[in-house]
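Quick one: this structure, given as C-alpha cells, is what I'll be asking you about.
All protein chains but one are shown in place.
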Amino acid sequence: MIPPEFDYVAPTTLAEAVAALGEAGEDAKILAGGQSLIPVLRLRLAFPTTLVDLSRVPELRGVSEDADTLVIGAMTKHSDVVEDPLVQQHAPLLSEATATVADPAVRHRGTFGGALAHADPAGDLAAVALALDAELVAEGPGGRRTIPARDFFLDYLETSLSPDEILAAVRIPKLRGSWGVRYEKFNRVAQAWAIVGVAAAVRTEGGAIAEARIGLTNMGSTPVRPAAVEAALVGASDRAAVVAACAAVAEGLTPPSDLGAQADYRAHLARVLTARAVAHAAGMSS
Amino acid sequence: MTDQMDAGIVAQQIAEHPDALSKPYAGGELGRGRRRKEDAKLVTGQTNWTDNISLPGLLHMTVLRSPMAHAKIVSVDVSAALELPGVIAAYSGADLADVMGASMPCAWPVTPDMVSPVHTPLATDEVRYVGDGVAVVVARDRYAAADALEAIAVEYEQLPAVVDMEEALKPGAPLVHSDKGTNQCFLFDFPGAGADYAETVRGAGDDAVVVRRRFRQQRLLPTPMEPRGVVVAPIAAADEFTMWSTTQIPHVLRVMLALTTGIPEHKLRVVAPDVGGGFGAKLNVYAEEILALVVARKLGRPVKWTESRSENYQATTHGRDQIQDIEIAATKDGTLLGLKVELLADMGAYLQLITPGVPVLGAFMFPAIYKMPSYHFTCTGVFTTKTPTDAYRGAGRPEATYAIERIMDELAAELGRDPMELRRQNWITHEEFPYEMVAGLTYDSGNYEAATDKAEQMFDMAGLRREQAERRERKDPVQLGIGISTFTEMCGLAPSRVLGSLSYGAGGWESASVRMLPTGKVEVVSGATPHGQGHHTAWSQIVADSLGVPFEDVELVAGDTRSSPKGMDTYGSRSLVVGGVAIHKATGKVIEKAKRIAAHLLEASEDDLDFGKGTFSVKGSPEAKLTIQEVALATFAAHNLPDGMEPSLDSDYVYDPENFSYPHGTHLCAVDIDTETGFTKIRRYVCVDDVGKIVNPVIVEGQIHGGLAQGIAQALYEEAVYDAEGNLTTGSLVDYLVPAAPDLPHFDTGRTETPATSNPLGVKGVGEAGTIASTPAVINAVVDALRPYGVDDIDMPATPERVWRALQGSDEERATAGTVSYGGSSTGSTGGSASSDSLENDGSAR
Partner (left out) sequence: MRVRMKVDGVTYEDEVQPRTLLTHHLRDGLGRVGTPIGCDTSSCGACTVDIDGESVKSCSVLAVQADGSTITTIQGLSGAENGDSSTWHPVQKAFQEHHGLQCGYCTPGMIMATVDLLKRNPSPSEDEVRHGLEGNLCRCTGYQNIVKAVLSAASELRGEGPLPGSFQDAPENDTAQTPAAETAGAPA
C-alpha cells in the first residue's frame, strides 16, 4: 500500500529540527528510523501533514559516556547499539534486548530513541530503559529537560514528550558491581512482537541477590517495573526463592487481552519468565 | 551422399556452427538431480513478475473495498475521485453492471440443488465480506489511484455479520444472501461403497468401541510470496485483449473470462508470466481479472492492478475452515468397523471457482490407508460473511488426513494400544494392491510397511520412547511427545469421466506438444503452467530421456494461451502425473514418426530398427544408423520422405489418466513441550515419502520441505481470525504468523519407491504430500506429550497459550483465539459399546 501525501523536511542540526517541528504544527510527525511509522503510513493509519526526518542530524547519533552514565543518541540505530562496546560493557541488558528487536534489516534502520518515543508497550526496549533507570533527554523550544523513564511512558503509544519536543538522547546509569542481566522474550515466531518480555538486571553478593531491577514488556499499557518483586528478591539465594519471590509479579497489573494472548496467560508467563530471567541473571539457572 | 544433399544449406550452416548441433545423449536423465533451468533469472533478478510489466500509457487500477462484513449499499459517489489530478476513470458496481458479466463462475456444483448466489466482480446491492469490492479507480500512476479511493463516498446500511457456521444454520439466523432463504449452500451425502455404518457398528454389539471427536480446521491464508496482480492490454479497434495474470490457470481463466464477459475466447490471450507461488490461491477466476479486462475494454487503454499484502488477505481466497465431527468404530481387538464423518465447511460469502468442491474432495480421503467395511460422509456447506474459501495446498485432503490420523491415535489410546501397532493392524498390506477402498477409489499400489519401517529406523523410535518414559517418570518440565502420520493422498484428479460424475466442471486431462526443430533442439509445449515447481527442468529431463537428446537441448513453452493453447493448468499435484505423462506420450509419437523416416532413409524395414539413446540403428548392422536429430533435419528438408508422409515429427498428446495416483508415506515428529509456558518446539522430524518414480530427486525433496513447512504452520502457527463483527483481525503479516527460518526444524527426509501402475512413468505427484502429512504428525506429538496430563485433544494452531490451558484443564482453551466461538467443546471419547445416541443421529442424518 501507499502512504498518503505529506511534506518532508530533513534538518541537519537539533536546533533546526526543533524549529522545523514547531513550524510544521501539531499534525507533524518525527521520522526516526521509520520502521514503525512507514508501515503505519502505508496502511494509512496516520495522516501527518509533515515528516521531520532526524536521520541527517549527526549530533543525535552515537554512544558516549561520562563518569557514571552512558549517553546514547536517540537516533543511534539498533544495530549500532547492539555492537557498541560501551553499551556491551555498561548496559549489557540493552545489548541483549536490542538484539531481539525485529530482524537484522529492521535493526539497520530502527533507532533506540524512535522505539522509546513510539512507546509501544509490546516493544522490548521500553522495559529495559525502565529497568535500568534511564533518563530521557528532550529538546524543545523551551530548552532541554530530562525525564526519568518512570515518568516518560504515560499510556499506550503515549509519552510525556510534548508535541514540540524531540527526544535527543537517553542517559543510562552504568551498572557497577557484579551484575548479571537477562532479557527473556516470549513470542510465537521469531519475528513476532513479544507476548511478554522480561528485562532483568541482578546484582549478587555472596551468592545471594543484593539488588534486582526488572522491567516487563507487554504487561500493561506501559512498560512495568514490579517494585515489590524487586524488593522481595533481595536475599534470595537459590532458584526456589527466586520463583517464590516472582510469584507476585503480575499482582495489580492489567495486561492486555488481545490476539496474542489473554490476560491471565500473560500473567502466568510473567511469573515464569521473570523467575527465569532473574535466575539466569543471578547465575542460578537450574 | 544424398542425405547430405537433402540437408542442403542448413547442414552447411550448422557445420560452421558446431555448437548449434546437438551433442549425443549420455543417458540417465530420469531420476537425476539436475540443476534447475529456472534459477538463472530468479537469482539475478531478471524475472518477469506481473507487476514488472510496463506498457506505454499503462494505467493503474485500485479497488475500493467494503470495510463492513455485511451491509446494504445505499449509494456510491465517485464524482470527487474523478476531480483528482491523474484520475482517468472511476466506476461503481452499478456503473459496470452491464459489462462485468452476470456472475463469476463456480465450476463445481457439488449437488444438483446447491445454492449458488450471484457473485459480481463489484458488489452492486450488498457487500458480504470485509474486502468485497465496491468501486474501482483508474489513474495515471499507482499513487494517484490509491489516493482517489479516499475520495469515493459510499453510504452503507449495516446488516448483521454472519461469522459462526453453526449459528448461521440455526432457524432465524441472519442471512448472507437473503434471497436464498438459507445460509446452507449444500448438503452432500456420501454413504460410501461399503456396508451401512450404523448397522455395522450395531452388528458388532458389545464388541464395538466407538470414539468421537470434533476437530476444527482453522481458516488459513495461503500467502504466496507474490501477491496477485493483473495487466490487460487491449487492441481496442479489434476488440482483442492480452491479459497477464498471477495465475496458476491461464487456460481455464481464458475460458471462464470468455464465458463471463462475452468477449470471444479467440480474442483473448492469457499469459501467466513468472508467478511467485500459488498454493491454490491463484487457482481461480478473480474479480480483479474481470474488472481489469472490462475497464481496459471500456477505456481502450492498458490497465494494471497490483494487490497489496493486506488486500491479499481480504480479497484472495482463504483455505480450510471446517468443523469435523468424526466417529470411528472398531472391535475391541482393534479391527476397524467403520468411520462416520460430518463436516461443516465454511464457504465464505460467495462461491469461487471450486469453493464447494474442496471439502467434498475430502470425502474420498477420510478412510485413508485403512481397511474398513463401512463409511459414511456428509458435508454441509455454509455461507458466512467472510472471504470465500477455496483450494489451499492439499484442498480437502489435509483436512481428511488430519481427522483420520488424529482419531486413530485417540482410538489407540482408548484401546490401550500402541498407535503404530493399531495402524499396522488395519492398513492395506502391500500384497493386497490393487485395493478397492470403502470410499470407492481403487488404490493401484503402495507399500506402507516399507515406508514405515524406514521412517522408524531413521527416527530412532525406540530411543525416543525410552526418553519419553524417563521424562514422564521424573516429571521433567520439558515433556517429549511423539506423533505419527501414516498418510496417503490422491493426485492428478482424473480421469475426466470420474470428475464428471462428481459434477466437476472440467476434465482431468493434460496436453503436450513436442516439436523437433531442424537443428535437433526440442520445444516441448505443456498445458501445465509452472509457478515455482521446476517444470522447465523436469520436463526437459522427461523429453531428453524419451527422445535421447541432451537435457540442454530442450526448452519448455508454457503459461501462454497463444503458444500453449490447450491446457488444464497446475493444481492438485497433477503436473507430473498428468502433464508429465502427456509429454512422455507425445515423445512416443515423435519417435514413431521419426522411425518411419529413419527406416526410409536407411532403406530398412521399421521392424528392423532399434531405437535407443536417440539413435535408430538397423538390427544386425549397427553401423547403419541415424540420430533422431539427423532425422529431424532430414524431415525439415523433406527431400526424401516416405510417400505420403507429412514432413513433420511434431506430435501432440492429450492424456486423460485412467486413475488418480496415490502417494503415501510415514511422517514421525518429536516435540519438546515446555509445560511451564506451553511452548512447543519440534525437535526431530522424519518423513519417508513414496511418490513413485522420481524424475528429479532434488526437486522432489524441495517440494516435500515446502509442504512440511506449510503443514507445520497449520499445526503450530497460522490462523485467520475474525471478530464477531466479521473483521479479519489477522489482516497483515504482523498478526498472521507465517513461520520464518528459526521457527522450523531441520527435516530428515527419506524415500521409498513403489511405482504407480496406472501410468507409464510410474509417477505419483509430490506437491502436496508434505502439507497433507505433517499437520497430524505434529498435533499427534503435542497430544502425546500432554496425554499423561489428561489431555486428549488440542485445537490448531497449538499455540503456547492453548497448550498451557490444556495443561490447566481449562475449557477456555477453545475460546481464546479472538472472539469467535466455533460452538461447543469437543466430544469426548466414549469407550465401551456404541451409544444408541450416536446411531440414532447417524440414521437421522440420511
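Couple of notes before you dig in:
Think of it as A and B in the order they're written, each chain with its own count starting at 1.
As a convention for this text, contacts are C-beta pairs under 8 Å (C-beta built on N, C-alpha and C of every residue); 3 or more make two chains touch, one makes a residue touch a chain.
Just so you know, these numbers come straight off a predicted model, no measurement behind them.
Residue B:Q710 is the one among B:Q710, B:N727, B:N759 or B:N780 that touches the chain not shown. The missing chain, though absent from the display, is touched by one residue of B:A258, B:L299, B:A413 or B:A450; that residue is B:A450. Although one chain is not drawn, the whole complex shows that of A:Q191, A:T204 or A:Q262 it is A:Q191 that touches it. The missing chain, though absent from the display, is touched by one residue of B:P234, B:G559, B:G762 or B:P776; that residue is B:G762.
Where chain A meets the chain that is not shown, the touching residues are 1-8, 10, 31, 34-35, 38-39, 41-43, 51, 53, 55, 79, 102-106, 108-109, 190-191. Not every partner is drawn; the one left out touches chain B at residues 26-36, 38-47, 49, 51-52, 54, 141-143, 223-227, 274-277, 279, 308-310, 430-433, 445, 447, 450-451, 454, 531-534, 690, 693-695, 697-699, 701-703, 705-710, 732-734, 738, 740-742, 744, 746-747, 750-755, 757, 762, 770.
Rule of thumb we're sticking to: only the chains that are shown with their structure count from here on.
With each centre defined as the average position of its C-alpha atoms, the distance from chain A to chain B rounds to 44 Å.
Touching chain B in their complex are the following residues of chain A: 1-2, 4-5, 43-44, 186, 188-193, 195, 259, 261-262, 265, 268-269, 272-273.
Remark: chain B residues 142-143, 146-147, 150, 308, 310-311, 676-677, 679, 717, 721, 729-730, 732, 734-735, 737-743, 799-801, 804-805, 812, 816-818 touch chain A in the complex.
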